[in-house]
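Not every chain is included here, but those present sit where they belong.
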Amino acid sequence: MISKKTIKSAFESMMFVWGEPLDVKVAADVFNIDWKEAYDYFKELQEEYESEGRGIRIREIDKSFQFCTYIENDEYIQRLCTPVKEKRLTQSALEVLAIIAYKQPVTKGEIESIRGIKCDRVIEGLLKKNLIEEVGRGTGIGRPILYGTTKLFLEKFGFRDIKELPDIEDITNIVEEAEETDTEQISLEI
Amino acid sequence: MVYKVKLDVFEGPFDLLVYLIENAEMSIYDIQISEITKQYMDYIEDMQKRDIVLAGEFMILAATLIEIKSKMLLPRNRPEDLEGEIEDPRSELVEKLIEYKQYKNIAEYLKMQEEINSRIYVKPKEDLSVYTREPDEFINLDLIQFIKAFDIFLRRRKRIEEVKNNYTRIKRQEMSMETKIEQLKRFLTGRRRIKFRDLLVGVKSEYNVILTFVSLLELIRLKSVRVEQKTNFGEISIIVNDDIDTQQVEGA
């Protein structure tokens, strides 16, 4: 019988080598334990790193866990090195992504009717970046492709899962509050 | 004009229209259509003067605006329409603009989230090639699969047995070369000359034709008969020797 302490320690090692979010199921299979047990261990570990105020933390993305840096240490990391920052998404990419995130599964036609403009190019770009994916086919004429967001989308935008997205009604408040309280922290591209 | 500062940064006709409405400090629920249509058209003209290619959708919205504007000019208080409230010609557009604005807000929110998350770093996957070179072979088996395979084997075996039985039964009926030679000798005794074809009267199976021919070859070897064939694939004539009945068949 392998002790809980050993399993938790192994999970830390496994997350470390894996780099990418480690699926709870995959981790559970290594020890032949059930999913819920493994999930609880990951949550315990997450809690430990947080309460100890560690410089590395564990984040949950779509039933997977991943080591990452503590957000507030960003400044020191940048003093040490200039990490490669990925190019920010364009306004149109963000709009299309917003529609897909909230209306998924959704067809290109529906997206275009909301934005009032064609968006083949934008969708192509998002597919290429692996932020959206085809999730099936609609029932309408021509069986149009349905789009949904990916795990990478959750990772990039810091959502544990798609249900964590705030209600559409709350969004305006969130955006306005953020703009009032820390305009200086958000670099707006004008 | 103020809107010129934004120039070609609009994401689409709705984006431009929302901007114009907000810039003019109008309520989205009570758009002054003629004013907005004018500004919108001015913008589009201006773009075209600058040789900026606008997507066709900008023109479609222009047409929609003009249509709404003309509907607004029609007299609205016609008594025969009393039973239902007359629909505001702007309402469909307003609905669309509100929905669009909602997603524009979400896009703004996502931008914030992207910004925040770009401050968190992860590490790349370690080099795992040392492990991935030799995959673990995992045998995928279940009982049903095992039993099905065995069942197929048992059935096939039964089939083979049946075929085998048939095959040996036919074989038992077949004549050996020795018997055939004796039969031929009896048939040829007392005859001088005979066509090979006459030996095959009543012979149906390929096996028996071959058996007859091979037996004939044996008789030639024993010098009981001679054969003549004048042309290729021509008739084979058998000339029987007198002493055919005294020749001994080897091993018989």
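Here the chain labels run A and B in written order, and each chain numbers its own residues starting at 1.
Quick note on the criterion: a residue touches a chain if its C-beta (ideal position, glycine included) is under 8 Å from a C-beta of that chain, and two chains touch if they have at least 3 such contacts.
Since the structure is predicted, the reported quantities are computational estimates derived from the model, not experimental observations.
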item: Chain-type multiplicities in the full complex (formula in displayed labels); value: A x2, B x1
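The rule is short, and it goes like this: only the chains that are shown with their structure count from here on.
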item: Of subunit A, residues touching subunit B in the complex; value: 16-20, 59, 66-69, 71, 74, 77, 83, 85-86, 88-89, 91-92, 94-95, 97-99, 101-102, 114-118, 156-159, 166, 168, 171-172, 174-175, 178, 186-187
item: Subunit B residues within the subunit A interface of the complex; value: 9, 11-15, 55, 57, 61, 96, 99-100, 102-126, 128
